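In this view, the complex is presented without one of its protein chains, the others remaining in place.
Letters are used for the chains, namely A and B, taken in the order the chains are written, and counting of residues starts over at 1 for each.
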Amino acid sequence: MTAALLMVLVPAVAALLGLLLGGMSRPLAAAIAVGGTASALGVALYLALLEPWAEPLIGTGFGEGTLPLGATVVDGLASTVALMVCFVSLLVQIYSIGYMREEPRYSSYAAFISLFTAAMLAVVVAGDLLLLVIGWEVMGLCSYLLIGQRWEQEEARRAAVKAFLVTKIGDIGFIIGIVVLIGATATTLLPDAVRAAADDPTVATVASGLILLGVLGKSAQFPLHAWLPDAMAGPSPVSALIHAATMVAAGVYVVARLYPMYLAAPAILTAMAVIACVTMLGAAVIAVVQDDLKRVLAWSTVSQLAYMVAALALGARDAAIFHMLSHAFSKALLFLAAGAVIHAVGSGALRELGGLRRSMPVTFITMTIGLLALVGVFPLAGFFSKESVLVAAEHAAHGDAEVASWVGWTVLVVSILTIAVTAAYAQRLWLLTWSGPRRDSSSGVREVPAVMFVPLVVLVVPAVVFGFSALERAWLPTWIQATVTEPLGTAEALRPEVATVVLSVVAVIVGAGAALVFRHRETFARGRAGSFVAAGFGFDAVYQGLVVRPFLVVVGWVTAFDRSAIQRSVSGVGVGTLRAGSLLQRPYRGDVQRYVSSAVTAVVVAIVVMLVAIAT
Amino acid sequence: MSERSLLSPTGVDIAFTLLGLVAVAAALMVVTTKQIVHAALWLVVSLGAVAGCYLVLTAEFVAWMQVLIYLGAVVVLLLFGMMLTRAPIGPSEELTGANRVVSLFAALAITAVLGVLIVDAFATTMIDIDGQKSTASVMGASLFRYWVLPFEALSVLLLSALVGAIALSQSDEEA
Partner (left out) sequence: MHLSLPLLLSVSLFGIGVYGLLVRRNAILILMSVELMLNGVNVSLVAFDVYWADVLHAGQSMVIFVITIAAAEIGLGLAILLLLFRARRTIAIDEATELHEEAS
C-alpha cells in the first residue's frame, strides 16, 4: 500500500462510511466527510514534502505481472495537483456544513463529495491506465449524483442527465482511446504506455485524438460544453468542486499527464487549439448576457478552461497547469462566494441582487478579489497564470512550438479579445451584485455564518499570492514537473513579458470600461440577439436538431421493429406451439386401444430400426 | 447333442408342437369368438395346453401352479366378473371394436418381428431336457433359498392388491 493509494482510499472509505453511518446524525456525517478529506490533504502534504519532482514515487499496484491494477505514479505534477484537489475539497466540505444546513440528504451529499474527491485523486495519481479510467468514470457518476442532488426540481434532474450523457459521449472516445493505447503499447502502465506511444506518431495521433474527446466532455470544451452551465442546478459548493478541483480539471490534467504522446501528434494539438479558441471567446461572450450569477461563472469556467487547453495545444504544459491551479483557487472562491450570496438572498438571479455591499462585507471583499483574480489583475494569481498562457502563445506565434505559427497567432489574438470580454462580464457581474441602491436591513440579508465565510477567506490567500510562485524556476515550475515521463530540468520560470502585459492590460481596461459605460442600457431587457447568445448561441437547439431528433427517429424505428418483428415473432412462437399442439392432439380422442396400437407400432418400428442399424 | 433341423423332430418336439398348436388355436378363439362366455372357456383350453407345454419342458411345479391359479382362480374370477357386469349370453357383434385392421396390422407386425428375430437367433439351438426336473421340492428350495426376499415382497403386494380390490368393490351406500 503506497501513500498515494492511501490518499485515494481514505476519502473513498469516508464516502462509504458516510453512506452507511451518516444517516444517524448530521455532525457524524460532517465529521466523517471533513475528516476523510482532511486526512487526504495530510497525505498529499506528506507526498509533496517528499519532493516527488526530484524522484517520482512509483507504486506497483496489486496484481504483479500481467495486470498491475492500482499502480500509482506520484511526480511533481501529480503531487501538486493532488494538493490543490484536497485543499479545495476540504474547504468545500467545511463550507457545505453551513450551506447545506437545511438539506435533508446531507449525509449522502457529503459522501458523494468525498467519493468525487477520491475519484479525482485516483485520476491524479493513476500510474495505471485502468485506474485512470475507473477514476474518470466514477467522477462522471458523482457529477450526475451531485448535480441531481435536488432531484425534486425538474431542472436539476434534466441537468444531471444532461451532464451524464454529454460527458458520456466523450467518454466513449476516451475509453476507446485508452483501449487503443493499451493495445498498441501492450502495457497498462501509464508511463510505459505514454513513452511507447510518443515514439509512434500513428498510435499517438489515434489515441490522443480519441482521449481528447473524453477531455472535451469532462473539461466542457466545444462541442461537448453544453452540460456545464446547466450543471448550475446543483448546489453551489458542488459547482465550486466541479469547476475548480475535480471534474473540469481532470480533462486538462489527463492531457498533461499523457503530454509526451500529445506532443507527438501535432494534428491533434492544432485541433485542440482551434477548439480552445472557439470555446474561449464564445463562452466569454455568452457569459456577458447571462442573467444568473452562477451561470455567468459557469460560462466563465468554460472560457478559462479553453485557456488551459490552448496552452496545452501550444506545448506549454506548465503554463496550462499553472493556470489550472490559479483558476481553481479563484473559481472555487467565486462559487463559494456566489453560494453565500444565494444563501443569504435566496436567489441567484442577477435582477434580484444588488446593493449587498454593506450587508455582506466579507463576501463582498472576497468575491471582488476572486473576480479580479479571474480577470487577471496584477498582482493576483490569475494575472501571472494568464500571462504565462499569453507568453506561450507568443512563443508559438514565433514558431517555438510543435504547431504552426498561425495557430499561435490565432490563440494570441483570441486570448487578448477574450480578456476584454472577461473583464466586461466580471465588471457587469460585480456591478449587478454589489452596487446599486443599498438594501435596508428589513430585507433580512445578512452575512453568512463563519463556517461559510472562513473558507472564502482561506481561499483568498492562494488567489492573491499564488501567482508569485511561478516567478522562480525552483518553485512552482519545478513542482509541477512530470518527472515520470520527462527528465527534470526542462522547467522554466513562467514570467510575464512586456508586450503581452501591455496588450492584456489594455484589453482589461477596454472590457471593464465598456461594461461601466453600458451599465444602464444592457441586461434587464435583452433583445432577441441577446437571448440567442444567452442560450449558448442556440447550441442546445443545434444539439436538439442534429442529435436528439434523429436519435428519437431511430428510436422510433427500433421500437416499431421491436413491436412488429420481435414481439410478433416471440408471441408467434407461443401461438405456433399451441396450434401445433392442437394439431397433434387431434388423434387423441380418449380411445385407449388406439393409443396402444400406436405404442405397439412404435415399438415394432424401433426394433426394426435397431436391427437394421446393427445389421449395417 | 447333435444339431437337427426343425424338419427332423423327436417325440418331445412332436408332443410340444401339438400342445402348442392347441394353445395357439384356443388363444385365437379367445380373441375372435363372438360369445363372451366361450372366450373364457377357450382361455381355459389355451392355458391348459400351455400348462402341458410346461410339463414337456420339465417345469412341473410351474405347470401345476398354472393349472391351479389360472385355470382355477383366474378364470373363475373372470366368469364372476362377466356375471356381475351382465355380460350378454349368446353371440354378440359388439365384442369386437371398429379398428380391426389396425389391430391386426399391429399384432402381425410385432409377431413377425419377434418371430423373425427368434428364428434368426435360435434356429439351431437345442434344449437338453434330460435329467432336468423342476419338481415342487426343487422349486421350493430355489424359491425359499435364493428368491425369498422378492417372494415376501410379492406376498405383501398380493395382500395389498386384495385389500384394494375389496375397498374398490364396496358399494358407495356402505361407505
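Note that a residue touches a chain if its C-beta (ideal position, glycine included) is under 8 Å from a C-beta of that chain, and two chains touch if they have at least 3 such contacts.
Model, not experiment: these values are computed from the prediction.
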{"item": "Hidden partner chain, residues of subunit A it touches", "value": "578, 582, 585-586, 588-593, 596-597, 600"}
{"item": "Interface with the undisplayed chain - residues on subunit B", "value": "4, 6, 10, 12-13, 16-17, 20, 23-24, 27-28, 30-31, 36, 39-40, 43, 46-47, 50, 53-54, 56-59, 61-62, 65-66, 69-70, 73-74, 77-78, 80-82, 84-87, 94-100, 102-104, 106-108, 110-111, 114-115, 118-119, 122-123, 125-129, 132, 134, 138-139, 142-143, 146-147, 150-151, 154, 157-158, 161-162, 164-166, 168-169, 171"}
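Basically, only the chains that are shown with their structure count from here on.
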{"item": "Approximate Å spacing (C-alpha centroids) for the pair subunit A, subunit B", "value": "93"}
{"item": "Contact footprint of subunit A on subunit B as seen in their complex", "value": "97, 99, 102-103, 105-107, 109-110, 113, 117"}
{"item": "Touching residues on subunit A, where the partner in the complex is subunit B", "value": "591, 593-594, 597, 600-601, 603-604, 607-608, 611"}
